[in-house]
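Apart from one protein chain that is not included, each protein chain of the complex appears where it belongs.
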Amino acid sequence: MSVKKNFYSDNVSGAAPEILDALVAANAGDTAPYGADPSTERLQTRFAELFETEVEVFPVGTGTAANGLCASIIAAPYGAIYLSNAAHLHGSECGGPEFWSGGNARTIPVPSVDGKIAAADLARMVDEAGARAATDVPPRAVSITQGTEASTVYTPTELRSLAEAARARRLWVHMDGARLANAIARLGSTPAEATWKAGVDVLSFGATKNGALAAEAVVFFNRDLAQTMRYRRRRGGHLFSKMRFLSVQLEAFIAKDLWLRNARHANAMAQRVREGLAQIPGVRFRGPTEINFVLVTLPQPVWDGLVAEGYSFSRRGAPSEGIIRIACAFDTTEEAVDALVATAHRHAGSRQGT
Amino acid sequence: MSVKKNFYSDNVSGAAPEILDALVAANAGDTAPYGADPSTERLQTRFAELFETEVEVFPVGTGTAANGLCASIIAAPYGAIYLSNAAHLHGSECGGPEFWSGGNARTIPVPSVDGKIAAADLARMVDEAGARAATDVPPRAVSITQGTEASTVYTPTELRSLAEAARARRLWVHMDGARLANAIARLGSTPAEATWKAGVDVLSFGATKNGALAAEAVVFFNRDLAQTMRYRRRRGGHLFSKMRFLSVQLEAFIAKDLWLRNARHANAMAQRVREGLAQIPGVRFRGPTEINFVLVTLPQPVWDGLVAEGYSFSRRGAPSEGIIRIACAFDTTEEAVDALVATAHRHAGSRQGT
Amino acid sequence: MSVKKNFYSDNVSGAAPEILDALVAANAGDTAPYGADPSTERLQTRFAELFETEVEVFPVGTGTAANGLCASIIAAPYGAIYLSNAAHLHGSECGGPEFWSGGNARTIPVPSVDGKIAAADLARMVDEAGARAATDVPPRAVSITQGTEASTVYTPTELRSLAEAARARRLWVHMDGARLANAIARLGSTPAEATWKAGVDVLSFGATKNGALAAEAVVFFNRDLAQTMRYRRRRGGHLFSKMRFLSVQLEAFIAKDLWLRNARHANAMAQRVREGLAQIPGVRFRGPTEINFVLVTLPQPVWDGLVAEGYSFSRRGAPSEGIIRIACAFDTTEEAVDALVATAHRHAGSRQGT
Partner (left out) sequence: MSVKKNFYSDNVSGAAPEILDALVAANAGDTAPYGADPSTERLQTRFAELFETEVEVFPVGTGTAANGLCASIIAAPYGAIYLSNAAHLHGSECGGPEFWSGGNARTIPVPSVDGKIAAADLARMVDEAGARAATDVPPRAVSITQGTEASTVYTPTELRSLAEAARARRLWVHMDGARLANAIARLGSTPAEATWKAGVDVLSFGATKNGALAAEAVVFFNRDLAQTMRYRRRRGGHLFSKMRFLSVQLEAFIAKDLWLRNARHANAMAQRVREGLAQIPGVRFRGPTEINFVLVTLPQPVWDGLVAEGYSFSRRGAPSEGIIRIACAFDTTEEAVDALVATAHRHAGSRQGT
C-alpha cells in the first residue's frame, strides 16, 4: 500500500486488524439473533470492568444513532439539551435530536472557545431559560463532546464544573464520546474518571473513528435512564439481527487497551504534523492540537501544492477563513506524516528542519 | 464445526464466505467516508444492471431501518399503509412506521391467508376508507412482503393484481423484500419481473438473512420518491461513515448470483425438512413451504425430544396452537437436515423411510 | 325561528341561552390571561364538587384536542390504545393520536357490537399482544366512548368489567365523554359512579355537542397523569389567552344540572323520533336508541320526501347500507320532532297514529 495522503477524516481508514480478526472469528457457528448471543451478553461484563461500575451497554451502528437515542431519552418528556455550538449532535446530524424524540427535544447552542463550553455560560443560559420555563422549552440536559470537534479536551476540572452546574439545575449529563479514546489518551485518566466519576449519566461511546468497521455503543451509567432504550433502539433500526458482529468489534476494541493504544498513536501523529508544519512561515494554527487532528491555515502555495499532489483534507468554518482539518487516525504512519510535512515544506519553499 | 441444530431463524448464521472475503478485501486503503467511496458509487451501477433499469440505491444497516424509511416516504405527507396482518412492518418493529414518520404514518392490517393479502380485500378496504378520508387517515400505500412470513410467495399474477388495485387508487407500492431472494428463487422470475415490472415503486432489499453480516438496501424504482431519502437516512443514523463496508457486502451478495444460489439452497433445505417430516404420524403442516422455512405442529414427544437434544426453533401464533417455525438458511447442510429429520423420527417412534 | 329541519348532528345548534349569558357576563372587566383568572381557578372546585373527588381540569377548545392530549399521555412513553372500531378517536380525527404523541401512540380497534366493546375481547387481544410486546407496540390503555357513536351506553357492569380487565393488565382507562351527559342522563348514575368509581383515570369531558359554543375539558381523576399536561396543552395551541371564555361556558354547563337537563331532553327527543317512525312500514332501526340519536334505514320514498322538504341527516356506514343518523340536540323541540315524524308518515303514505 502506498503512503497515506488522505487526511480528510479519521473515518477514511479501514478497520484495525485486531477488530477485523474478531469479526472473522465471530463468523463461525450459529447463535441467537437480536443480541441474545454470548458476545453481546459478555459485553455487559467487559464494559462494567472497563468503567469499574455497573453499566447497561447497547451496541448501535453509528454515532448519529447513539446520539439521537441519548437525546430522545435525556430530553424526555420534552426539553432542551445545551451543547457547544460546534457539537456534531447540533449541526451535523440533520436534526437528529428532533427526529429521534418525535419533536420533543431542542438543542440550544452555547458559545464555545476552542470547541469547549464553560460551566458559567451553561449556568447563566439555563438559569435564564428556567425563568421562562412555563412558556419556553425547559432545560433538561447538557451534552459534552469529549474530545471536541476542535481537537481539544475538557480537563477533569472543567468537566466536573460542567457536571456540577448541570446537577445543581437538575440536568442530565450526556457525553458524546465519539473521540473519547483520544481524550482519555490525552488526559491519562481512567475511563471511570473521565465519565461517571465526573458526573456523566450516559455516554455515546465511539469506536468507528478509532478502528472499528461500524460499531458504537450507548453506555448508561445511570441505569434508570435505560428503561425505554430497548424499544427505542429496535424501532430506530439499530437492533441488528446478527448483533454479535457489532459486539465483537466493541469487545476487541477495548481488549488489551487497543482503543487507547490506537488513540495515543493518532494523537501523536497529529502532534507530529503540527510540529512539522510549525516551522513553515505563514502557517497559522487555529487552536490547540490536543487530540488527533490539526486545525490550521496554510499559505496558498502550500495548500495548492498538497492538493496537486493528491492530498486530501476537510475544510472547517466559513470558506473565506481557509481553515483546514488534518485528521490522523490509528493507522496513520510516521512515514506518512513525514511525507506530508516534507511536501508542505517543499511547496513553501522552506527547508525543513533548518 | 458440529452439525447445525439451531433452526430458530435465518438470522442465526454468520456471513457467507464470499461476503466476508469482500469485507476483508475492502479494508485496505483509505477512501472517502459517508458513502462517497467507489464501492458505494459502483453499487448504483450494479443494481441498475441487476434490475435492468435506473434505480437509486441506499444501503442501510437493518431491515427495520429500510422499512421505516420507506414507510416515512410512502405515507407522506400523512396517511395509511395497507399490509398483511402478519407483516413484519406492522407487528414486529415496535411501531417503526409511526416513529420514522414522526406520527404521519398508520399501518392498516388487511386479513391474510397464508400470509398473503388479496387485491379484492385491499380494494374494498381502501375504497371504504377513501370515502371517510376527510376525517380518517387517508390511504397512501400498500406494502407487500415477498416472500411472506408464512413461507409463501405471491405469484406474478397476484402481485400484478395488487399493484393494479393500488395504482387505480393512487397508492404507492412498497415491497418488503427481506426474503426477496427466496421468492425469486422460487418463482424463477427475473429481479425486474419480480419488482418494478409488477408495479413496485420502492423495495426494502434484504441481504442479512441470506448471507450478509449486516447490510440491507432501499431501492427506488420510482426515483422521485428518493428526494428526501438522503437526509432521512442521515438523521436516522443509517448513513455509515465507513459505508464501503456495507456496500461491498451488497456487491458481493448480488455478484455471480450468490444471493439466488444461497436462496435456492435454503429453499431446498426447507423442502427437504418438510418431506422428511411428512411421514411422521401426527405432524401437521401449517400452510405451504414455498421458501426457506416450514411452519408445522409436531407431536409432543417429537418436540420434547428435539428440544432435549439441543434443537432450537421459534414459535408462531398463540402458544396454544403449538406452531413452530423451522428456518433454513444459506448454510444449512443436507447433513444437518437429515440429522434433524432422523431425530424427529426417532422420537416419534416411527421408522424413517419405511 | 322556523322549526328545526337540521338533524345532521348535535353540532348544528348554537349555544344554550344559559351558556351564552355566562359568556356575555364574563366579558366585563379585566383579568389575568392564560387561565390564571378566577373563573378558571373556580372550575377546579366546581368539577371536584361535581365528581365528588379531587380532580385536575384543563379546558380545551375541541374534543379532538381533548382526546389527542389524553392519547399522548396514556400511551407514553410509547404504546397502544385499545378502543372500539367505531371510536371517534380512531377513525374521525385524522390520526390525532399519532400526531399528538409524536409517533408514540397507536390505536388498535376492538370489534364492537352496537358501538360497544366487550371486556373479554379486550382481555384476549391485550393478552395476545402482551406476548409479543418485545417487538410489537405494547398495550398501554383502553379508551371507552360513553355514550357511543351508535347511540348506546355502557352499563355500570359493562364499564366495571372493562376497567377491571384493563387494571389487571396495567392499562390506563380513558373515557371519551363527548356525550357523557347523555349517557349519565340515560343511566341515572352520579357523575362519580359513571367515571372514576368505575375505574376511569382520565376523561374527555364534552360540552360543545350539548349546549356550549366551544368548550371541552380534560379531567384527570388520576392526577399523576396530569404532570405533563400543562406544556402539552400550550404547545398544542389549547391554552387560550382569554381562557375565562372557555371556563365560564363549562361552569354554566354544569351549574344547576344544565348539562343533564339538556341531555335528558335530547335523549327524550330521540326516543320520540324513534317511536314516531316505528309505525312506518319498512322503517328499520339499526340498533338501540339509548341516547340522543336514532340510527335507521328509511324506505326510499320517505328519505326522498324528507330531503326534498329540506330535512338534513348524516349517513352512517357504507353508502349501500343506507343508514342515516337522526341527531337530536338540547334545543330540538317536540314540535320539530312531531313535524319530522308527520312528514315521514306523509311520504310513506301511512297515516300516523292509526
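By written order: A, B and C. Residues from 1 in each chain.
As a convention for this text, a residue touches a chain if its C-beta (ideal position, glycine included) is under 8 Å from a C-beta of that chain, and two chains touch if they have at least 3 such contacts.
Fair warning: this is a prediction, and the values are worked out from it, not measured in the lab.
Per the touch definition above, the residue from C:Tyr82, C:Trp196, C:Phe240 or C:Trp303 contacting the chain not shown is C:Phe240. Checked against the full complex, the one of C:Gly14, C:Pro111 or C:Gly130 touching the unshown chain is C:Gly14. In the complete assembly, the contact with the undisplayed chain comes from A:Glu98, out of A:Glu98, A:Glu158 or A:Glu216.
Panel shows chain C; residues 1, 4-6, 8-9, 11-15, 20, 23-24, 26-34, 60-66, 68, 93-96, 99-100, 102-103, 208-209, 213-214, 231, 234-242, 245-246 of it touch the chain omitted from the view. Against the chain not displayed here, chain A makes contact via residues 78, 91-95, 98-106, 128, 131-132, 135-137, 318-319. Taking the whole complex into account, chain B touches the unshown chain at residues 76-78, 101-104, 134-135, 138, 228, 230-231, 234.
Note that in this section only the chains that are shown with their structure count from here on.
Ranked by how far their CA centres sit from the centre of chain C, the chains are topped by A. Averaging C-alpha coordinates per chain places the centre of chain B 43 Å away from that of chain C.
Residue positions 93-95, 99-100, 102-103 of chain B each touch two or more of the other chains.
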